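Sending over a structure as structure tokens; questions will come in a sec.
Heads up, one of the protein chains got dropped from this complex, but the rest are sitting where they should.
Naming follows writing order (A, B and C), and every chain is counted from residue 1.
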Amino acid sequence: MAARAHAADDALGPRFAAVRALSLAIAAPLSDADATIQPMDDASPAKWHLAHTSWFFETFVLRDHLPGYVAHDPRWAFLFNSYYEAEGPRHARPRRGMLSRPSLDEVRAYRAHVDEALQDALPRLGAEARALVELGLHHEQQHQELMLMDLQATFFANPLLPAMWERAGHPSPAAIQPPPVRVERSRDTQPSEAEAKRSRQRLTWSLDFARDERNGGEDLRWAAGPTGIVEIGHPGPGFAFDCEGPRHAVLLHPHALADGLVTNADWRAFIADDGYARADLWLADGWAWVQREAVAAPLYWLERDGAWHRFALDGLHPLDPAEPVVHVSYYEADAFARLAGARLPTEAEWEAAAQGADPAAGTQLDTAGSVRPRGGSDLFGDVWQWTMSAFLPHPGFRPAAGAVGEYNGKFMSGQFVLKGASCATPRGHSRVSYRNFFYPHQRWQFAGLRLARDL
Amino acid sequence: MAARAHAADDALGPRFAAVRALSLAIAAPLSDADATIQPMDDASPAKWHLAHTSWFFETFVLRDHLPGYVAHDPRWAFLFNSYYEAEGPRHARPRRGMLSRPSLDEVRAYRAHVDEALQDALPRLGAEARALVELGLHHEQQHQELMLMDLQATFFANPLLPAMWERAGHPSPAAIQPPPVRVERSRDTQPSEAEAKRSRQRLTWSLDFARDERNGGEDLRWAAGPTGIVEIGHPGPGFAFDCEGPRHAVLLHPHALADGLVTNADWRAFIADDGYARADLWLADGWAWVQREAVAAPLYWLERDGAWHRFALDGLHPLDPAEPVVHVSYYEADAFARLAGARLPTEAEWEAAAQGADPAAGTQLDTAGSVRPRGGSDLFGDVWQWTMSAFLPHPGFRPAAGAVGEYNGKFMSGQFVLKGASCATPRGHSRVSYRNFFYPHQRWQFAGLRLARDL
Amino acid sequence: MAARAHAADDALGPRFAAVRALSLAIAAPLSDADATIQPMDDASPAKWHLAHTSWFFETFVLRDHLPGYVAHDPRWAFLFNSYYEAEGPRHARPRRGMLSRPSLDEVRAYRAHVDEALQDALPRLGAEARALVELGLHHEQQHQELMLMDLQATFFANPLLPAMWERAGHPSPAAIQPPPVRVERSRDTQPSEAEAKRSRQRLTWSLDFARDERNGGEDLRWAAGPTGIVEIGHPGPGFAFDCEGPRHAVLLHPHALADGLVTNADWRAFIADDGYARADLWLADGWAWVQREAVAAPLYWLERDGAWHRFALDGLHPLDPAEPVVHVSYYEADAFARLAGARLPTEAEWEAAAQGADPAAGTQLDTAGSVRPRGGSDLFGDVWQWTMSAFLPHPGFRPAAGAVGEYNGKFMSGQFVLKGASCATPRGHSRVSYRNFFYPHQRWQFAGLRLARDL
Partner (left out) sequence: MAARAHAADDALGPRFAAVRALSLAIAAPLSDADATIQPMDDASPAKWHLAHTSWFFETFVLRDHLPGYVAHDPRWAFLFNSYYEAEGPRHARPRRGMLSRPSLDEVRAYRAHVDEALQDALPRLGAEARALVELGLHHEQQHQELMLMDLQATFFANPLLPAMWERAGHPSPAAIQPPPVRVERSRDTQPSEAEAKRSRQRLTWSLDFARDERNGGEDLRWAAGPTGIVEIGHPGPGFAFDCEGPRHAVLLHPHALADGLVTNADWRAFIADDGYARADLWLADGWAWVQREAVAAPLYWLERDGAWHRFALDGLHPLDPAEPVVHVSYYEADAFARLAGARLPTEAEWEAAAQGADPAAGTQLDTAGSVRPRGGSDLFGDVWQWTMSAFLPHPGFRPAAGAVGEYNGKFMSGQFVLKGASCATPRGHSRVSYRNFFYPHQRWQFAGLRLARDL
């Protein structure tokens, strides 16, 4: 987040326009009502995202660096401040869904006002303000992914399961049946015997591998990672959030990473192996969560007519077994790895493996539209990858100065790091050193996993 | 609710049209988003009210009495059934605010579809079905008042405090200030000394009266009610809800009712006398409620610039001391009466006093628009009047047959009866025998009080 | 509670001694730990009951009427005040189980101290103080029943299900098996076909009776009650709680009361008829309670080896089908009555029927020891009988003056009246006008039911 570097002068304006435009494009299919709903405390209405990202520019750039700037509406700071204690009191987070006013159109007008003022001011802004614009753009990209996450939760909260976009290259969703009162796994949704056997072989093999040091499987390949001292963290130059630095050395022990992501087929095998019913696979907090919430499948999995379906922003479709599994919690990822005789990678292992990789590769967000992992991505794209590393400061970490110093540092307890990028991450947003973080029970983000093991 | 009687054949169609039209008129100022929000579990979105009342006609009239009727959308029964267990599973009440789809326009189209089908079928419907239409109209009128209650809660949940309608004959609300983080009563909102003295005299006088059997006051007059055996309950003919019957004799003891409603000025005196801080005035459950919820004033009272204001559907305005107090809970009404040395009337006392009164008199709802008690009403109008009677069955009560038998009878525990009608009750809806009921902590309904005492 | 009358001068001292001794006798089998546990917020530790009843005498009699009296321990008022707001702050009710100190022996010493002081002072006390002694004795008798209720809950909270007393005239409880993780009703606990048929006949008959005005059954007989104006409420002279008065006229409609209590056999038939699974039988609040708490049988019913057992202070024993059912909530009693085509009596109906009955008859508490309904009681004894009347003030009710005015009046919302007396009520404590009251979901009190119906 520090102003270590920023986009070339001539590029910032167009990039600002492009990023801001994508937010609007994502919101384009939404009604005012769609954009107003808050499906759970963790999520925010789309309208709120659109306004909050504008408030960020208005407050930290226009108010603080443009003498004479008059707020679009001084009452809105109370509504659209997210969590910046330094910016004063604010609307309670769980009540963000109460804001039918301002309307979506009024929020769009707010965006236009801020955009115009900022584009107008841009040529005159100094380095510090330009760095805040840069930060604001990365902030907005984060909110684009959050908006997609939250919209998926929003439409899932509606028993009609509306699709926000048609599924590209697929027939329309089957006529939606009257909604189920509760989701229960029927016998028929077991994988076929053959499929179960294949998955079990693959996982067993993994288990055998980990225990017996043999490597005879053919499905899951392992790539040994670097051992010894390697450097991780943002190397500069260029933008990075404060928590990505400083660059520092870490010591790696012999290990290997799986060459692909865990898939829906793998997850069906986990379910078939009673993965959600075996206490020995779970962290204690995870087991309590499974029981308290009656968790029996990844988020957004539903059964219809005896077969697993998955709900996404393009509606409810039969589960694609080849897709990387997505919307699993840390607890689930950890339990899966334990069943497989493996573990999750550490952040440093993952980051060391990604040195030199292209963070803009793989399935990421290019334009507004249906968002799904498609498989085939490597370290970046498709799904964020849970690591077993807690989100804690890198050695020597110092938060950025001012209110924006609340951006990352104050969340450094209780959360785990995810690396890479997902199908909902705006392409160009991620970095090798990027540190995404969530609590271990959260799973409405586009999170999956890659296995690792000791060598 | 029983089919004891119904409107004359030729009148039902036009009345159906008129009642249905008022619902739409109430919703006219709403955006799709306004109509989608659910501000608390007890309240429902305006859109939901509009759809649920249509579902009621569609289900109990069209589906059950019109052979071949095809549901507008078979999935919607799940969404818009309120609480009829006999009608199968339904969307969870606290999640009614998740329904951005169907849109407000789609719900309007649903209404039009039902209206057309019902008007078309009406000439052919038998007595039972026509009685259900009649029931449905009274049901819809109840939801008109509920919709106004819930919309007031909805807009109050927005820190911007939007006004749904302009206040008739008043200047526009003052420019709204940035919202307060919390409401605290400042010293300056105490009533003036003179005003406090007047109110205290009046109340003290009441207290003296009740204790000393003197009657020298000049503000509050008491009217002795009938003593001995009187009949209450719906006498027929004409429509009434099942719980209003059967007509039956009750025995009244010597008592008097105050000749007017308790006002905002009275309530300020209650506050000034530390009414919310004296445990001895409160029922045990009420005292726990006051402390748990930090209750210090009626709902919708806010302080601005050292003076009490009241929020209503026409926005935030300075408190009018002459208005009947509204939005107080049973606990508050009971505590006020105790401070005044009086009590609340029983349902039978109230109903006996109202024999022969015109239930269509007073400030009630005639057209869509700003809703406020104006004072000057007697037994009907302005505010519902809390009684000290629990909502329990009249002797010989039998619920109506079928699913509509769940209409009233199953709520007969823990609630208190309110009598009369409020400024938000559609004129023509109430009756002397009408039994409104709420839990003692609830106060988002238009509820106030009239004092009573033993003679 | 008013000092309308009190025991003859010479009798008060011995009666004081006898009542106080019974409390100690009840607590005799308890260890210090047994007497310290609080199994739920509604219940209190036995030690607390023993101390609180002493605090009552110490505060309202000795402190207020014995000049120079020095409190046994001034810190204990904070611990042992129950709910008297006028007596100042107090230990939080849900934390009463935290008081390992003072020990049970220290509490016994406190009792001895108070007893000695009071007996010593008694000859010199005036009428007001003597009335408070009288009140304190009735208060203590109430706490004797509460202590038995709370102890049953205490021992039931222990998976070992300890028996506090041996069951008189019965073999020892079977060796207790390792406790079940959860209670589920097995198929085998259905009543035998013959038994089910009998019960169903009886209930169906009742149902038929109620609907068809025939009376051909042979098991359940109905007795018509008085119609017209009758007087209820405490007639004086003699002690009564304030809420039992004043004596007043009520108007009764034609009705009949069943001639016996509902039994365990009846209740098994209710279960067999899916009584806990049919929403149409339940009040809305009751149905929510059944589902939220997964209620499927009366409190203290457990299944062992495919048969219903009932836990009581004498341990776990096979259910006796002839015993009156006990530990059912208002919701359950109401649902049962609805299935039977009957209803619960009103308080006035019950009290009118009991005019002239001996409140000291039936199975009530004579000495410390095993407490069970035995059947054969009529209006008094065995179980408290739920009425369908809310606990509200009698016409003209005024609470007693002073802190003891908090005794009853402040609980007049949300609760229902129970009449009679139970097997745990100290004989001599109850009256025809006695008004017991509990919330409709509560059932750890010794509550059962008698049916009523309209004529």
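To be clear about the criterion, contacts are C-beta pairs under 8 Å (C-beta built on N, C-alpha and C of every residue); 3 or more make two chains touch, one makes a residue touch a chain.
Remember, it's a predicted structure, so these values are computed and weren't measured experimentally.
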Identify the visible chains that the left-out chain touches across the whole complex.
A, C
Given the contact definition stated above, which residue among A:Leu161, A:Met388, A:Val404 or A:Val432 touches the chain not shown here?
A:Met388
For the chain that's not shown, point to the residue among A:Gly136, A:Gly245 or A:Gly286 touching it.
A:Gly286
For subunit C, which residues lie in contact with the unshown chain of the complex?
31-37, 39, 47, 74-75, 77-79, 89, 91, 95, 97-104, 154, 157-160, 162, 176-179, 181
Note that subunit A touches the chain not displayed via residues 83, 85-86, 229, 248-251, 253, 279-280, 282-287, 330-331, 334, 388-390, 392-393, 395-396, 406, 410-414, 416, 440, 454
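What we mean here is this: only the chains that are shown with their structure count from here on.
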Measuring centre to centre, with centres taken as mean CA positions, what chain is farthest from subunit B?
A
Whole-Å gap between the CA centroids of subunit B and subunit C:
37
Can you give the whole-Å distance between the Cα centres of subunit A and subunit C?
57
Geometric centre distance via CA averages, subunit B-subunit A, whole Å
46
Specify, in ascending order, the residues of subunit B that touch 2 or more different other chains.
none
